[in-house]
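Omission of a single protein chain aside, the complex is shown with its protein chains in their original locations.
Moving on to subunit A:
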Amino acid sequence: MIAISGVTKTFQRRGGGTHLAIDSIDLQVAEGEFVSILGPSGCGKSTLLYIVGGFVPPSRGSITVSGRPVTGPGPDRGPVFQEFALFPWKTVLGNVAYGLREAGMRKREAERQAEALIARVGLKGYESFYPKELSGGMKQRVAIARTLAYNPAILLMDEPFGALDAHTRVRLQNELLELWERDRKTVLFVTHAVDEAVFLSDRVVVMSRQPGRIKAIVDIDLPRPRHRDELLLQSRYQHLVIELERMIEDPPEEIRP
């Protein structure tokens, strides 16, 4: 479904010189697979996601999605950002209906479908609210609904729950899993939280920092559907969390500035 081959990204640094953000990334993601990219901050994991989204061009290497090379953004890949990135001038309904209207759907039909999606993410009754009137968790629900609206085959999630409090975070993780169990979209999920990656994913790609390289790919062989309360008691889950935590711990030589 997604084939990333030899993707490298260097940024021009201010005052000359270049910064190698990610180096020679090779990764295949199968259709319907939930893959997390796990790594410390500054490892380039978000950059990789932006490249797959077509928002940022790679310096070298290529990406194909369903065999077609990625040259820019498209409605087959729907992003969800940590910062929500909702349109502040649009209501919840306007935000969620946006992609449907862009696809040429008539206003009434777009709004009807948007209303159904808003209900699906648990925000029925908030259609006429503006994003600024919502809590962080509600904003992210709207952002997810806005992306689901145009029915992308792939979800690109960039630390989507990173700005939320612990309680909201867990709730949204559960809701995301429920949504995913229903339509099994391909998900590329960037996070720095080990438990989140293990709970959600089929595979976890561990990245190292400076430059960002793939350090290991770990299969998460936990049965689905997963329930957090049962999972936390399973030794297999605990082992995976501990194994991954050890992996992302920086060895001393990588800590120096």
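Worth a mention:
Just so we're on the same page, contacts are C-beta pairs under 8 Å (C-beta built on N, C-alpha and C of every residue); 3 or more make two chains touch, one makes a residue touch a chain; residues count from 1.
The rule is simple: contacts and distances are computed from a predicted model.
UniProt records the chain missing from this view under the protein name "ABC transporter permease", selected from "ABC transporter permease", "3-hydroxy-3-methylglutaryl CoA synthase", "Pimeloyl-ACP methyl ester carboxylesterase" or "Glycosyl transferase family 2".
Considering A:Ala103, A:Ala119, A:Ile217 or A:Leu232, the position touching the chain not shown turns out to be A:Ala103 (whole complex). Of the options A:Arg108, A:Lys132 or A:His167, the residue whose C-beta touches the omitted chain is A:Lys132. Only one of the listed residues, A:Arg146, A:Arg169, A:His192 or A:Arg209, touches the absent chain: A:Arg146. For subunit A, the residues in touch with the chain missing from this view are 50, 53-55, 72-75, 77-79, 81, 83, 85, 87-91, 98-99, 102-103, 130-132, 146-147, 149-150, 152.
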